[in-house]
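Only one protein chain is missing; all other protein chains are in place.
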Amino acid sequence: MTRFLQSAVAGFAQGSIYALLAVGFVIIYKSTRVVNFALPGLMILGAYMVVYFGSVLALNFWLALGLAILAAALCALGIERLAIRPMIGKPVFAIAIITIGIDIVLRVIVNDLLGSNVRNVRDPWGLKTLELGAVVIQQRRVAVVIAAAVVVSLLLVFFKYTRIGLAMRAAAFDQEAAMAQGISVGMVFALSWALAGGLAALAGMFVGTGSGIDQQTAFVAIKALPGVILGGIDSIQGAIVGALIVGLFEGFSNTYQTQYLGFLGENVSQVVPYVVLFVVLLVRPYGLFGTPEIERV
Amino acid sequence: MRGRPSLYTSYEQDSSLLNTPVKRFWVGALLATLVVAPFRLSPDLTLLLATAFIVSIGAIGLNIVTGYAGQVSLGHAFFIGIGAYTAAVLNGEPSTTSDVLGYGLDMWIWLPAAGLMAALAGLIVSPLAFRLRGLYLAIVTLGLVFIGEHIFREAEVVTGGVGVGRRAAEPELFGFSFADPGTVLGVPLARDQGLYFMALVVLVVMALLARNLARSSVGRAFAAVRDRDIAAEVMGVSLRKHKLMAFTISSFYAGIAGGLLYTITRFLEPSSFGLLLSVQFIAMVLIGGVATISGSILGAAFVTLLPRAIEEAPRFAPFISASASGGFLTTQQLEQILYGVLIVVFLIFEPRGLFGLWVRVRNYFKAWPFSY
Partner (left out) sequence: MKVKLMTLRTGPLVLLVALMVLLSSCSGREDGGGGDDEGDGAIQTDVGVTEEPCPDAVNEDHGCIYLGTLSDLTIGPFAALAVPITDAQEAFWNKVNEEGGIGDAYDVNVTEFVEDNEYNPEIQVQKYQQIQGDILALAQTLGTPPTLATLEFYKEDDVVGTPASWWSGWEFEDNILESGTNYCFESMNAIDYAIDEFDVTSVLAVGYPGDYGGDAAAGAEIAATETGLDFLGAVETAPNAVAGSQEAAIQAVLEAQPDLVIITTGPAEMAEIIGGVAARDFEGRFIGTSPTWNKGVLESPAAPAIEALYLQSSPWEPFGAETEGHEAMREALGDIDPNDGYTSGWVWSYPLKAVLEAAYENGDLTRAGVVSAATELETVDYEGMLPEGAGSFSGDPNDTVFREIVITEPDESAPSGVTTIEEFFVGPTAEGFEFTEPCQSAE
C-alpha cells in the first residue's frame, strides 16, 4: 500500500510539472490557434535561467526563480514577435513546423550554455523527505504539486476576474469580434506566449530538482503533449486533468511494470502516455474536455 | 505549337506527363546530368546524392499522405524503421553466426517485402485517421513513433537492442552487388557509383508511379478528402477507403526508402527512428512544397545536402570552430541552429516551399520581359 501511495505521489508530482507545461500550451492554442512545439526549448531555457541566476550569479533561490520566470517570459515574447507574428494568416501546419524550428534553435543555444555537465538548480528541497505515517514523500514532490495548484488557481482567477483575462477569453472565443470591441489582439497574443514561457520556466526548475538539468532534460517536456491532447487541446481544465493522468500512469508503470508486465520490456513508462491517449481518443476523439470541431460545408 | 506552349491539340497531349517539347528537353537534360554526375563528383558527394534520392522516396510517401490526402502524419519514422528492419532481417546473415535474426535472402525479395511490411503497418494504423483529424491525428501518430521506438528497443532479436544495433541489408540483386559493381556495360563502377544508380533508378520508378497516382482519380479523391472531407463524402468519395489507401501507399514508400537507406550506411541502431526523423521528413515536405512530387524531391535534397554544406562553413566564417571544444560554436551546433532557422525563415517567406519559389521564378520568366 505504501508503495502504491508513494508511486501515486511521485506520479502526481510529475503530472503537475506536465500540467504547468500543458496549461501554457493550451493558453497559446486558445488565443492564437497556434500549435506550439517549442515547449521543450522554452522549458530548458527557463531551467537554464534558474541555474544561471541561482548558481552562476549565486542569488537567493526565490529571487533567481522570479528573475528566471521573467526572463523566460520576455524571451517567449520576443520569439512571438519575431517568428510567429509574421505568420498570422498562413497555414496552421506551417506555423507548427516553425515552432519546431524555434525549438531546435533554442535547445542548441541552451545546450551550448549548459555544457556537458549536469547543472544544479539549487532548490531548497534537495532530496529531503517528509513522512506521513509509513509513507515517505520527497519534499520536492509536495512542493511542485502545491506550486502547480497555486499557479493554476491564480490563472483561473486571472482569466475570470481581471479585465485582461476577460480580453484574452474574448479573443480566444472570436478574434474578429474581440477586435471590433477594441481589444488589442496583438497584446493578447504576446501575453499568452509570455505566460507560457513563464510557466515553462517554473516547470523547468521543478524538473531540475532531484537530479539537476543537463542536455537531455528538454525531452521531458514532450511528454506533456499527450496530456494536452488527452484533455482536449482547447480546454485548460482538460490540460490539467490530462497531464495529471499522464503523470500518474507514468509513475505507476515505473513502479509496477517490471513486476507485473515484465515481458513488455524496460522503460515502458515512456510509451504508456500514448497508449492511454489512444484508448481515450477512441472513445472521445476530441479529448476528454475538448470541443468538437463543427465544420460547415 | 511553337511559341504557344499551353495550346494542347489533343486530349492525349493534355493529360500526358511530358506534353511540350520544352518539358521533354529539360527532362532529358536533367536525366543526362544525373547520369553523368557520379563520374564527375567525389565519392562521398555521390553517396550523399544517392542518400538524397532514397530519402526522396520517403518524402514522396509522406507527401502522399500529408500533402495530397491531408492526413497529418508524424509517424513516418516508424514505417521507415519497419522497412529498414524487414530488409535487415530478410537479408541478414543466418542466425547461427550472429545473435540477431537473419535469413540471407536476395534483394528482389527483401526490397518489396520491406515496402509490403511497412504498408501492412500503415494499413493497420489507418483506422486512426477515420476518427481523428488535424492535431489529434498528428499527436497520435507521434505516439506511434514512440511506441515503435520502444518496440525496436525491446525486440533485441531483430534489432540488436538499443545502443548496440545490427548490420543492415546488402544491395545484392541476383548476385549482382550494387555496392561492389565492378564493370558494368564496359564502364568500371565504384561502390558509390553503383549505389547512386540503384537509388536513381528506384527513385525514378517510384516518382513516376506517384505522379501517375496524383493525376489519376485516386489522386483527385485524395485532394477532395484533404480540402473538404464532408463534401467529398457527400459526393460519393469514400473517406475510409481513401484514407486507408493513402496511409498504405505512403507507408509502402516509406518501407522502400527505409530498406534502401541503410544499404549506404550498412549499420542501423534502434534510436534512429524517433521524433527527429519524423520531423525531418515533415520539414522536407514543407520546405519542398506540399502536394507536389518534385517538391518532395527538392525538399529531400535540400535537407540531406544541408549538413554537408554547413560542414564547409568553417572555411568561410572563422569564428566557427570545427574542433570539439574550441570556438564559440561548433559546426555541429551551427548545423542544428541553421537547420532550425532555415525552416523558420523559409516558411515565413515562402509557405509553399521550394516549389512555390519555383513557381514564382517560372512565372517571372514566363511573363518576361513584362513584369506582370
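Read from first to last, the chains carry the letters A and B; within each, the first residue is number 1.
Keep in mind that, in the parts below, a residue touches a chain if its C-beta (ideal position, glycine included) is under 8 Å from a C-beta of that chain, and two chains touch if they have at least 3 such contacts.
All of these numbers come straight from a predicted model, not from anything done at the bench.
Across the entire complex, contacts from the unshown chain go to A, B.
Touch with the chain that is not drawn comes from one residue among B:Gly163, B:Gly186, B:Gly236 or B:Pro369, which is B:Gly163. Residue B:Leu18 is the one among B:Leu18, B:Ile124 or B:Val184 that touches the chain not shown. Summary of contacts with the chain left out: across A:Ser16, A:Thr32, A:Asn111 or A:Gln175, the touching residue is A:Asn111. One of A:Gln175, A:Thr209 or A:Ser235 touches the chain omitted from the figure, and that residue is A:Thr209. The residue touching the chain not shown here, chosen from B:Ala87, B:Leu189 or B:Leu298, is B:Leu298. The omitted chain makes contact with just one of the residues B:Pro43, B:Gly104 or B:Gly182: B:Pro43. Although one chain is hidden here, its contacts on subunit A can still be listed: residues 10, 111, 115-120, 123, 126-127, 129, 136, 138, 209-212, 214-217, 219-220, 223, 254-255, 257-259, 266-267, 269-270.
Touching residues on subunit B toward the chain that is not drawn are 6, 8, 14-15, 17-19, 23, 26-27, 29-30, 33, 37, 41-45, 48-49, 153, 161-165, 211, 214-215, 265-269, 271-272, 292-294, 297-298, 301-302, 305-306, 308-309, 312, 315, 322-325, 330, 332-333, 354-355, 357-358, 361-362.
Everything below uses one rule, namely that only the chains that are shown with their structure count from here on.
A straight line joining the Cα centres of subunit A and subunit B is 33 Å long.
Put simply, subunit B touches subunit A in their complex at residues 72, 128, 131-136, 139-140, 142-144, 146-147, 150, 153-154, 228, 230-231, 234, 275, 279, 282-283, 286, 329, 333, 336-337, 339-344, 347-348, 351.
Note for the complex: subunit A touches subunit B at residues 35, 83, 86-87, 90-91, 93-98, 100-105, 108-109, 111-112, 222, 225-226, 228-229, 233, 264-268, 270-271, 273-275, 277-278, 281-282, 285-287, 293, 295, 297.
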